[in-house]
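For this view, one protein chain was removed and the others were kept in their places.
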Amino acid sequence: MSILKSRETILALAIAALLAAVASRFPGFVAPANLAGVFTDTSPLILLALGQMAVILTKCIDLSVAANLALCGMAAALMNGAGVPLPLILLAVVALGAGLGAVNGLLVWKLGIPSIVVTLGTMTIYRGAIFLMTGGAWINAHQMSEGFKAFPRAVIGGLPVMAWIAVAGVAGVALLLTRTPLGRAFYAVGGNPHAAVYAGISVGRTQFAAFVLSGALAGLTGYLWVARYAVAYVDIAGGFELDVVAACVIGGIAIAGGSGTVAGAVMGALFLGIIKNALPVAGISPFWQMAISGTAILAAIAFNAASRREPGRIILRQAEAAE
Amino acid sequence: ETTRIALVVKALGIGFFEAAHKGAEEAAAELGDVEIIYTGPTDTTAEGQIEVINSLIAQRVDAIAVSANDTDALVPTLKKAMDRGITVISWDSGVAPEGRMMHLDPSSAPLIGNTIIKLAADHLPEGGEVAVLSATTTSTNQNTWIEEMNKVAGNYPNVKVVGTVYGDDLADKSYREAQGLMQTYPNLKAIIAPTSVGIVAAAQAVTDAGKIGQVNVTGLGLPSEMAGHVKSGASKSFAIWNPIDLGYSATMIAYHLAKGEAKAEPGATIPIGRMGEVTLDNNNTAAMADPFTYDASNIDQFSSIF
Amino acid sequence: MQADPRPQDGAAPVLSLRGIVKTFPGVRALGGVVLDLYPGQVTALIGENGAGKSTVVKVLTGIYQPDEGEILLDGQPVRFPTAQAAGDAGVTAIHQETVLFDDMTVAENIFIGHAPRTRLGLIDRRAMRDRARAILRGIGADLDPATRLRDLGIASKHLVAIARALSIDARVVIMDEPTAALSHKEIAELYELVEKMKAQGKAILFISHKFDEIFRIADRWTVFRDGQFAGQGRMADVTEGQLVQMMVGRSVDQIYPKRPARIGEPVLTVAGYCHPTEFADIAFTLRRGEILGFYGLIGAGRSEVMQALFGITRPSKGACRIDGRVLAIRSTAQAVDAGIVYVPEDRGRQGAVKGLPIFQNVTLPSLRRTGRHGFLRLAEEFRLARDYTRRLDLRAASLDQDVGLLSGGNQQKVVIAKWLATRPRVIILDEPTKGIDIGSKAAVHDFMSELAAEGLAVIMVSSEIPEVLGMSDRVIVMREGRIAAEFEGDQMTPENLVRAAAGIGQPRGQAA
């Protein structure tokens, strides 16, 4: 437990150090309003990282989240164009996202196909489906209703709705993971699938649930994304799945499943979000961004591996005493 | 026998190219014996375009008119196409001279470069800082225009170009880069985005930052996509040539070259139907027309067209 | 000896199995078995390795679904589609493998799947902790429910598994080799617990290979042979010999086949081996033709020492000499080259490469010999595999059968064959007969003395006193990562071994 705690503490310290470094060159970056902006900007990554975390906890991976997001975003834009009211759109994208996640989940659960293969396949299929839906056409700002675009931006108590949704997502997933049987089952299934069966937990069904959660969050984020950037097309959020996995990895979610915390995932996402937002501000060439986030990922993996390394059983009394 | 002309675009689904496709079909209808194959990769990569072009070569199309994702990478493949007797031209975004017979610029690069900075300067009587939001780091045309813009920047002494960032023609990245610009340069007065994706994202970022009236977004964009931002005031004006005309002209040129009715050599003139004619320069490059400026006064008229 | 299915005292069984069939690809694990469990009685289930005992447990707890046959609870047919369903019906089990979650706390491990809830439906963590503490206290386990399981020793983990089984209010408690990982003290406490549960009227199924323990606590017996029901009856009416006869279909010589040793020159000398956390000051000499026993309580660090000799872990200090040459063993490949081989304790994980065919398992460390210039020669591989599997009397359908389809005992034979095929100088056998039935056990013992007679130097790690005494020429006892004592000849008595292992009395004066 203390090791777990220290991992998150260190990540928090790393984020603080990063902020301090940027602030030293550009104080405006750490102004509360700007930080709120960074958080808002990182909200999609946070929401997707929460879902991805649940999936990774169960020893799976969901490479289709970005495609799911794009498909649901496009569906939202199309529904908006057809005059569907916003609350219905919100319900529909969450349901659609959950449905797409369920497809992944069913293939993993019922057919036992490894998740990386399933989601590699559905990733291209979901994106292709957008193309089939629209013939590849873009939906632009002027084709979206004002209300549709305004909702995620509406500011309540200093933060836009988009950020509040991320906050709610974090709280909800945290509660789910720590205090409900399903949440504990995610950990159990990833930690020791064999033992999970003995404890009466269905491994497949639990993985299915994780995919549905990840899909639902991706669906919701799809609407937020499209409304925020006021454009929908086939390729939105292309390659974003790797950012999402990277956020989880930086946040210390074990890729082998069974271990990781919501706080870690959120901080992993924030870490990447801050880097992305800080580079242009700090005047570092955007061409450095990729190498920097790559280095951050490697550093995080190395650090997490070092802290997870088992200390070794201490058989020797003497060794114990010496410590 | 019909002449098959392939219109290869950077990626399918982009509004600008869809409009160009319309123009190509218009030209085909006018010419009568032409079949248009409208194609392109899924995302803006050179490798994807090469696969597409290979399959066009295999189909022995008569002409290929390509808007390239990469100036140089397509050259070997397009050379092969020409070796097999296919007419190859580039339009919009060019290919290096060895890889095509001629290139059709939508407008001349110096003209565009001048237009985009002039649009910014026109609305900055007292002058101030402006920044550039470009598209991908690999697309040729944007970078040529920015180069040309910088050449003539001296003519607008009040306007100070403080930086260039890249949005990769991705809506979210462009948005974030635009946000970054506003933070880095608190006194920023205008963002010049010579890309249809970037200009929309920048206008959205300005709107979300509550800086309408403070920061003017201008550059090159599509009337249909910019209509809302012109009305909100985020963009006072922007320019573009007509993509329909561009697709139309490219098709006309490809047709005449393929039929042997014209030759691609320096100084030659090639007729382009209702658009008149173009004259090739020493690089076998021709410019179609001047960019046209759109603002609140004329936006509604064009936003329903492209 | 054919037993009648009804108990003489007339009580009705709580739980019965009738004609249960369970097949796996290529294996018929259960071929129509019968089993009856009576309230307030302990039924011992015995049979060779692979007889189907654990499979029955899994059928009873909803982990496997039988292909045919029925489960009767109070005479009514029931189905257990999941482990949850079996628990709800009052059937709970301590499984043969510890099936727990290393990254969860003790309390969570006990209650996962049936945690107490608050009114809002959330997990009630305080209630969970309190109830866990109560159950643990009930079995005499002094564990903090908030500790992470990863930080516990193997015996404590087993106690958690027992607590988990008891956290379900059960009428039927199944114990699959529950004492295999426990020390003397904990075994005694387990026996008490069994008595208590008996008194509460629970029906208990007790699976064990240890006859002394069966005769001590069981009331009834059932024997399986090759997945078939072979008989059942009351403990009072049967002798050990009869049970063995029924299990293996023949009588087995219980006498250890140790032949008089012709001990030669030293082969392996270990001096001052230390490890930062696992062991210290390990020094001993092993001679040609000798069987050197390593005794100790579980967790004494014997496996760690052996694995260091085999190049799995590195000692922080110390030297090892083989045939007089000093050797710093840094990898298993080096150990094999030097002629030291190791038959691990954990067969499934460390021994057999499941997924590869038998012959490829056998030739894995000998590819340099069977192949030529790095290329494989299949004919040579088959020849080698044929030789050694025949020598060990392997039972398999074919040599290119997946080793994972073999029973545990046969997998062990493949692992031993693999090492013998490298023609080693020193063979280390870590718990070679753990969980192996007496038939195969005798075969392994027999084989060991044959190897020693051929001039191989053998180290045998074992936690079973009769085996250590019966097979070894010399015994080293380890305690808490150090050599506690060394015994030879008349000194090799059960009392001495136990005292040295537990650290009672006797000073370490006799250590080498």
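A few comments on the model shown:
Order of writing sets the chain letters: A, B and C. Residues in each chain are counted from 1.
Keep in mind that, in the parts below, a contact is a pair of C-beta atoms (placed from the backbone, for glycine too) under 8 Å apart; a residue touches a chain by one contact, two chains touch by 3 or more.
One rule holds for everything that comes next: contacts and distances are computed from a predicted model.
Its record in UniProt calls the unshown chain "Autoinducer 2 import system permease protein LsrD", which is the match among "Ring-1,2-phenylacetyl-CoA epoxidase subunit PaaC", "Monovalent cation/H+ antiporter subunit A", "Phenylglyoxylate dehydrogenase" or "Autoinducer 2 import system permease protein LsrD".
Contacts of the undrawn chain with the visible chains, over the full complex, involve A, B, C.
Summary of contacts with the chain left out: across A:M79, A:M123, A:L217 or A:A282, the touching residue is A:M123. By the touch definition given at the top, chain B reaches the unshown chain through residues 12, 37, 39-43, 45-48, 50-52, 54-55, 57-60, 70-73, 75-76, 80, 96, 134, 136-138, 143, 166.
Seen from chain A, the chain kept out of the figure touches residues 61, 107, 111-114, 116-118, 120-125, 127-129, 131-132, 136, 234, 242, 245-246, 249, 255-256, 285, 287-295, 297-298, 301-302, 305.
In the full complex, the hidden chain is touched by chain C at residues 257, 310, 312, 331-333, 335-336, 341-342, 344, 349-356, 359-360, 364-365, 367-368, 371, 374-376, 382, 386, 389-390, 393-394, 396-401, 418, 422, 442-443, 446, 450.
To be clear about the criterion, only the chains that are shown with their structure count from here on.
In terms of their C-alpha centroids, the spacing between chain A and chain B amounts to 35 Å. Multi-chain contact residues of chain A (touching two or more other chains) are absent.
Annotation for chain C: no residues touch two or more other chains. The residues of chain C lying in touch with chain A in their complex are 61-63, 82-87, 95, 97, 99-104, 108, 112-115, 121-123, 125, 148, 150, 153, 276-280, 299-301, 304, 480-482.
By the touch rule above, chain B contacts chain A in their complex via residues 11-15, 18, 42-43, 137, 165-166, 170-172, 175-177, 179-181, 183-184, 186, 197, 200-201, 204, 208, 224-229, 303. Interface of chain A with chain B (complex): residues 26, 28-29, 34, 37, 41, 131, 134-138, 140-142, 153, 225, 228-231, 233-238, 276-277, 279-281, 283, 286-287.
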